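All protein chains but one are shown in place.
Read from first to last, the chains carry the letters A, B and C; within each, the first residue is number 1.
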Amino acid sequence: MSIDGSNYFDINDILSTQQRLPCKVEMPIYRLGYLDSSSESEHLQPGTKLELPFWMARALCSRKRHIVSVDLPKQYKEGYREIFSADPTMVDLHKLGPYFYNYGSQLLQFELPETPDVAKSLLQTFQGRLRKIMDSSQNCFNEDTSKLVEKLDESERILFKEGQQALNDFQCWETRKTEKLKTSEMVKNHRKRKRVVLEET
Amino acid sequence: MLAEKALDLLRELQRTLDGSLPPYNEDGIRQILEEMKALFEQNQKDVSATVAGENGLFSGVQLRHSALERNKRCLLAYLYNRLEQIKKMRWEFGSVLPPEVKFNMCEQEVQWFSKYNKMLANYMRSIGGEGGLDLTQDLKPPKTLYIEVRCLMDHGEFETQDGNILLLKKNSQHFMLRSECEHLIRQGILEHIVH
Amino acid sequence: MDPSEVEFLAEKEFVTVVPNFALDKIYLIGGDIGPLTPGLPVQVPLWMAVNLKQGQKCRIVPPEWMDIDRLQDKKQEETDSKFFTKMPCDHYIEVTQLLLKSATDDIPHADEIRTLVKDIWDLRIAKLRSSIDTFVKSDATHAKLNFLTLMELNTVRPFLTKALDQMHVLRSNNNGRIQSTQE
């Protein structure tokens, strides 16, 4: 979920659109058989089922073009949606695709029959998990907050970090640490790396 | 898989964006440009074959074109994010980058950095007519006029606004105007002593 | 915004000091101050008061709200009320922090004052967190936040605004405005 309007240069956006989804070839695609590792044929024949990255599937399946048809990855289908609505806070969204919400939102562009349900499920899942993220981000980092963070998707982790950062900034202010002017982080890290390099050679 | 190398290029960059700059991956970029060349040439063959009457080639052309766009986006994002990192270093290190960082920059990035330096300096000098305003200073709200500092390394003589000369010898302590020594603290030359 | 910037804004608040030296009127860019006459209370901005105190050039008169009984009542009022109550000063925690750090000897019952203000702060932040949860779970897309001070808003700002930004995208998905991607 890039903070600005869809951002061409955003690495997270690029990584999230790399994720794969199940596709079925509808029209012959010549001389690209190698894309389907499970067959030796030189071409992709109609009916072949394979997983393609989102960026490619999006170019081959739209209102204008129907070279392939697509299906939702399992984590967005009904089975999982029921698990999410039962207890959203328990689910490990990082394992189900680190960019769960961003990728889920982009899948809606395919306007599949289940699109409205997926959209609703994404919103409700996010709303259901937010309190826990907020509360844990306000406690100091310990092993059960780290257990929680492992189950968060990338955008949730950004929220968690924002909460932790705001708490940390406030505590530094309260204990007057912010009054001390400090060396810039980059300069410090750079010095550390240089010292490490010197010790090794 | 198509555009796989381009993605690895970006993943490698994202792994090391903790404040340092990884080496410019010249070979990675060349390989991606070669993949693009091959894809384009195959598309040209299919297009001319279609003109000559063959049909059904459009879907292959469309697929390869999406891979071309993807590769292009990854390459531009790679360069863009490296420039963002280099730009951040201008504000953190100052106008001269440490040699280890410069070593990881390609020639064009070094040129970009000096152009950025110049345009930033020109802009700052042009603010408000008189001497301009140094935007790399006053990064934190001022607290007191003078602060106590200790030298972390020998830094030779320093002439203050009021005209007296300070000898910044390692571990020597001084009472200086905050606005005059803020950048020396950020560079790690001085340390701010707070009671 | 960093809390130190919120404190920077708080330092524009005026407080009363009793100087122990004389200084004629000062024509600052932001406005005139003084003159300062030894023993005569005068209103100066907080940033100046703190610096004069650090230079042992004055005594700081604590604001009337910085008083045990009044803070006790305010704490009770805040506990009893479901909603946020109006605070006596928009920058109550920064002013308390600055005065207790640089002028503790001028503040009677300094430690109790510190604890009371922190209790009130904790009460309100906890209330803020639960109202955020209700707000997020409701379909409301905006809310009124009267009586919340800048430092309180600032501590929840990054989390709350980014969470609502994401919810807006997810809601737009429901209303058919689907996030378009690059390719």
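One rule holds for everything that comes next: a residue touches a chain if its C-beta (ideal position, glycine included) is under 8 Å from a C-beta of that chain, and two chains touch if they have at least 3 such contacts.
Throughout what follows, contacts and distances are computed from a predicted model.
**Student:** According to its UniProt record, what is the protein name of the omitted chain, chosen from "DNA replication complex GINS protein SLD5", "Ribosomal RNA-processing protein 40", "non-specific serine/threonine protein kinase" or "Phosphatidylinositol N-acetylglucosaminyltransferase subunit A"?
**Tutor:** From the choices "DNA replication complex GINS protein SLD5", "Ribosomal RNA-processing protein 40", "non-specific serine/threonine protein kinase" or "Phosphatidylinositol N-acetylglucosaminyltransferase subunit A", the unshown chain carries the UniProt name "DNA replication complex GINS protein SLD5".
**Student:** If the full complex is used, which shown chains touch the chain that is missing here?
**Tutor:** Those shown chains that the absent chain touches are A, B, C.
**Student:** Quick one: say which of C:48, C:93, C:120 or C:170 touches the chain that got left out.
**Tutor:** Counting the whole complex, the residue in contact with the absent chain is C:48.
**Student:** Would you mind spotting which of A:8, A:80 or A:141 touches the chain that isn't drawn?
**Tutor:** A:8
**Student:** May I ask which residue of C:68, C:126 or C:145 touches the chain that does not appear here?
**Tutor:** C:145
**Student:** In the full complex, which bits of chain B touch the chain not displayed? Write them out.
**Tutor:** For chain B, the residues touching the absent chain are 29, 33, 36-37, 40, 68-69, 72, 75-76, 79-80, 83, 87, 106, 108-109, 112, 115-116, 119-120, 122-123, 126-131, 133-135, 137-138, 140-142, 144-145, 178-179.
**Student:** Tell me which stretches of chain C touch the chain missing from the display.
**Tutor:** Against the left-out chain, chain C lists 1, 5, 8-9, 21, 23, 26-33, 47-48, 51, 57, 139, 141-146, 148, 150, 153, 157, 160-161, 164-165, 168-169, 174-177, 182.
**Student:** Taking the full complex into account, what residues of chain A touch the chain not shown?
**Tutor:** 3-5, 7-9
Methods note: only the chains that are shown with their structure count from here on.
**Student:** Which word fits how the chains touch one another: line, ring, star, complete or other?
**Tutor:** If you draw each chain as a dot and join those that touch, every dot ends up joined to every other.
**Student:** Name the chain pair with more contacting C-beta pairs, choosing from A-B and B-C.
**Tutor:** Result of the comparison of A-B and B-C: A-B.
**Student:** Just curious, how far off is chain C from chain B if you go by their C-alpha centres, in Å?
**Tutor:** Each chain reduced to its C-alpha mean, chain B and chain C end up 37 Å apart.
**Student:** Residues of chain B that contact two or more other chains, please.
**Tutor:** Where chain B meets two or more other chains at a single residue, that happens at 66, 69-70, 73, 140.
**Student:** Hunt down the residues of chain C that sit against at least two other chains at once, touch-wise.
**Tutor:** Within chain C, the residues that touch at least two other chains are 2, 4, 7, 182-183.
**Student:** Residues of chain C touching chain A in their complex?
**Tutor:** Chain C residues touching chain A: 2-4, 7, 97, 101, 129, 132-133, 136-137, 154-159, 162-163, 165-167, 169-171, 173-174, 178-183.
**Student:** State the interface residues of chain B toward chain A in the complex, per the touch definition above.
**Tutor:** Listed in rising order, the residues are 1-3, 7, 10-11, 13-14, 18-20, 42, 46, 56-57, 59-60, 62-67, 69-70, 73-74, 76-77, 80-81, 88-89, 92-93, 98, 100-101, 140, 143, 147, 178, 182, 185-188, 191-192, 194.
**Student:** For the complex, which residues does chain A have touching chain C?
**Tutor:** 1, 3, 6, 8, 13, 17, 54-55, 58-59, 101, 105-106, 108-109, 116, 119-120, 122-123, 126-127, 130-131, 134-135, 137-138, 155, 158-159, 162-163, 165-167, 169-170, 172-174, 176, 178-179
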